[in-house]
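Omission of a single protein chain aside, the complex is shown with its protein chains in their original locations.
== subunit A ==
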Amino acid sequence: MKIFVCVKQIPDPNTVESKLDPATKRLVRTGVSLVLDPGDETTIAAAIKLRDSLGNSELTAISMGPASAQEALRRALAMGVDRAILISDSALAGSDVLGTARTLAAALKRENPDLIFCSTESTDGYTGMVPGAIAEFLGLPQLTFAREINVEGTKAVIKRVTQTGYEVVESPLPAVVTIASGSFEAIYPTMKGIMSARKKPFSQLSLSDLGLDPSQVGEAGAREQVLSIGKAEARAAGQIIKDEGNAAEIIADFLQRHQLL
């Protein structure tokens, strides 16, 4: 099977305080240390697990980003991914969800994937919309919030996390699957993986390789507009209830009002 995993390089959430640029209203990504999204690491772990259990399968990591995103892909290779594709083009700067998904989908389409793994959302932007959009561009079914995934014949079967437990959901292949965060144990790159990462196939594609027009992507093709950014409202001081015999009632009312009871 041809399995793909979409990954992203982001400012290191462990060391970088994320800042928004007031002019562009975008996350500042320059001058900060960049890493493979830790969420994507667990998605890669899920994909590797499936590849190994299926046998005779190839796992490719794919990323859209600046040249520096190479490093994130090398890390994916060191973790055990077989092959990597980087889509990099100056015209892609400023891509919104639509542009990103259009680009990734165009690259994926050329590869005839059987299964595409994505994280539910990235750890920087948190829109969670790219996987759905990729599925839409490719005309594929999407399975979401998977905490377990198996292939049975020509179907993908997942356990989908719900508020109370899980549902078993299946779809025909090919399909896009998003992995629920925290469902798979993160894996480490191995020494062998690290030493062989540089020897694994790595290709870099530009927009023209994908037959996309610069007007469809990047700043030019963006349909999403960030109108304003602001600080999250500081948490208001709590309400102190003095018990004059009716405290329980007041608390119960409060909880009911917030639909917590």
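Simple rule for what comes next: a contact is a pair of C-beta atoms (placed from the backbone, for glycine too) under 8 Å apart; a residue touches a chain by one contact, two chains touch by 3 or more; residues count from 1.
Here is the rule we go by: contacts and distances are computed from a predicted model.
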| item | value |
| --- | --- |
| Omitted chain (choose from "Energy-coupling factor transporter ATP-binding protein EcfA2", "2-oxoglutarate oxidoreductase subunit KorA", "Recombination protein RecR" or "Medium-chain specific acyl-CoA dehydrogenase, mitochondrial") - UniProt protein name | "Medium-chain specific acyl-CoA dehydrogenase, mitochondrial" |
| Residue touching the undisplayed chain, where the options are A:Val5, A:Ala47, A:Met64 or A:Ala78 | A:Ala78 |
| Touch criterion as defined above, residue of A:Ser68, A:Thr190 or A:Ser206 at the omitted chain | A:Thr190 |
| Residues from subunit A at the interface with the omitted partner, ascending | 14, 35, 71, 74-75, 78, 186, 188-192, 194-195, 197-198 |
